[in-house]
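Missing here is one protein chain; the remaining ones are kept as they sit in the complex.
A, B and C label the chains in the order they appear, each numbered from 1.
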């Protein structure tokens, strides 16, 4: 059940890659949270921005959750100024998280931008489930890479300042050539263009692939139909809600 | 010349009568400020309330000014939370202050509600000018009386919890019976109903009387015509701007 | 003991707080967050004869204390609504009002005919003010007095349940607009729909929503909604569901004083899913505090 709570901020600090990391005491049962789910935050109690901001769940540590965010505009600007002890309205957990298809023993995790947040969350879960994990991270340059707690992650930066020079999909392409398509699964989260490219690589190698989509969201709970993305159906396409039918979709079902 | 400046808050603390007292370092020449003038404050830099809040000037202490305010709604609510060191946009000095008519040696000061702020400011000025001063203050009850720095002030409270039980005009009436009408002048600031009653007493005793009016103000500088009050003219009445033509008016000229 | 019950155009509600069309889906998702039975009624998403895919995303943009939307009436079509959506809502104890949209008076009539005969449907809200779909002629139906009269008459002729006509404030003669709906037989009015607006991203220089123009909702438009309800209340006798920017109980009271018999909460549900529930309990407290025995004593009670 979705709940809205006044979460108490435990910490809110700058971390690597230009991200902020916030830990919130969330009274709803964080034990039921699944990697890939998200929350929406009211970054200004009564003022602007009016609309809640969606944030992927970065860590599940009942009764706490953590988020990893970038300071972009009005909402995350206010968020970055919040102090431990203050409370914030948290609505969640929202959306459908990642699922591990039957018989898959190893996973390739692909993160770009703040997409690294749910990917890191999934990493912890898969580690516990003893799934073999390969991680690839893409970023513009070294200063934007977040790899804390992700040992062995392979990096691709556009300027070559960290790891390989190139796109994350170049890395992925190489990895895919080496792994078994039937026991592997790809999980990706990041900008839409990256997801599209990842999906293409996955398809080429015939590896099952789940992507976590982003979209502008007004409600986050499935009632406004603002957050849609197109899914293939027989008759052409159908718009599905990222917030409720996703954010995780089977890459093969998406009508890019 | 009116100026808008980023004033630095020196202190902002609760004082008696349920008021807050804020001292601001105002870069414009506070030496040119006259009692009865006011400033407008942007209580929320970018958010709501959008409109500036007018505040009478309580103390002139170049390069500082002070205001005395009550926490009422959105604007003063935010104001009360501001901390020393923060800055606030101050526009001023605005309006015409009190003037001492020729030949007046003594003054009766009447304050009600936050009207006590410009009255206290005027008191300091008149004291310096060696004018003889009588002060009367009206309030609902003792907890709302501000009399700090106003020695000898006579109080009227509606419930009799401080000073005389009754209205400030009852006190004024008694005083007027004892003073000379030709050398005295009455200065009043407070709620409109009080000012109206004060004007009546002044008229009855034929004592010159200046009142400082309040009105809803959108611009504070004379361009929007929102803050008008009616002044008597031959043809009937004319609307004048409280912010620019006032806030101090000759009580006899007002068309109550 | 204060009485929050209302009877609006024959529909009995336990309180005057309803969910606005397009902001509560068909109820299911919100029922997962709070108990729908707390509310006066639900007005479900705009329903059309055939399923509609809706407009291309992005479909929303934030504005100053408001938002633009251009969903484009995405809905599964009336058959699916009757088969899947209404039966679910019947398990709750609150009137269901179905919001209908069409491209012609015949489509409206066809929708009204079948929906008003569907068990579990207590009323219809005739949306002739949707800024997000295009008709043969340029404007909104409610921008033509003739269309208002024709569609309302057609719907009323076949409907077995009370009919609320939903109008926009973006008209040249608002009083004539509401009077026309009343004369054509409307049992009530829903005021107001979103106002046509637009926003441009100055970095990309593209409209913020794919459909270019969208509907403006939220607190920003409240003064326009209050004015519309006030003018309508003084122009017609039929009851009004007031909406546009209602966030808290103060807003609801303001709408009722202006002339609304019920109030609909729209955009506020997005930023506070509990907004409607809080308003319902807030209204009770407001009546108690003000020693009013019944909520109907608020309607139209602004003092001039």
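Observations, loosely collected:
By definition in this document, contacts are C-beta pairs under 8 Å (C-beta built on N, C-alpha and C of every residue); 3 or more make two chains touch, one makes a residue touch a chain.
Nothing here was measured: the structure is a model prediction, and the numbers come from that model.
Counted over the whole complex, the shown chains touched by the missing one are B, C.
Considering C:107, C:254 or C:272, the position touching the chain not shown turns out to be C:254 (whole complex).
Although one chain is not drawn, the whole complex shows that of C:171, C:262 or C:280 it is C:171 that touches it.
Listed here are the subunit B residues that touch the chain not shown: 1-4, 42, 48-52, 89, 91, 215-216, 218-229, 237-239, 244. Within the entire complex, the positions of subunit C that touch the omitted partner chain are 63-66, 68, 138-139, 143-144, 169-173, 175, 195-200, 202, 204-207, 212-213, 216, 218-224, 226-227, 230, 245, 250, 253-254, 257-258, 301-304.
We take it that only the chains that are shown with their structure count from here on.
Separation of subunit B from subunit C in touch steps, taking the shortest path, is 2. Work out the mean CA point of subunit A and of subunit B, and you get 57 Å between them.
In subunit C, the residues that reach two or more other chains under the touch definition are 65.
Among the residues of subunit B, those in touch with two or more other chains are 48.
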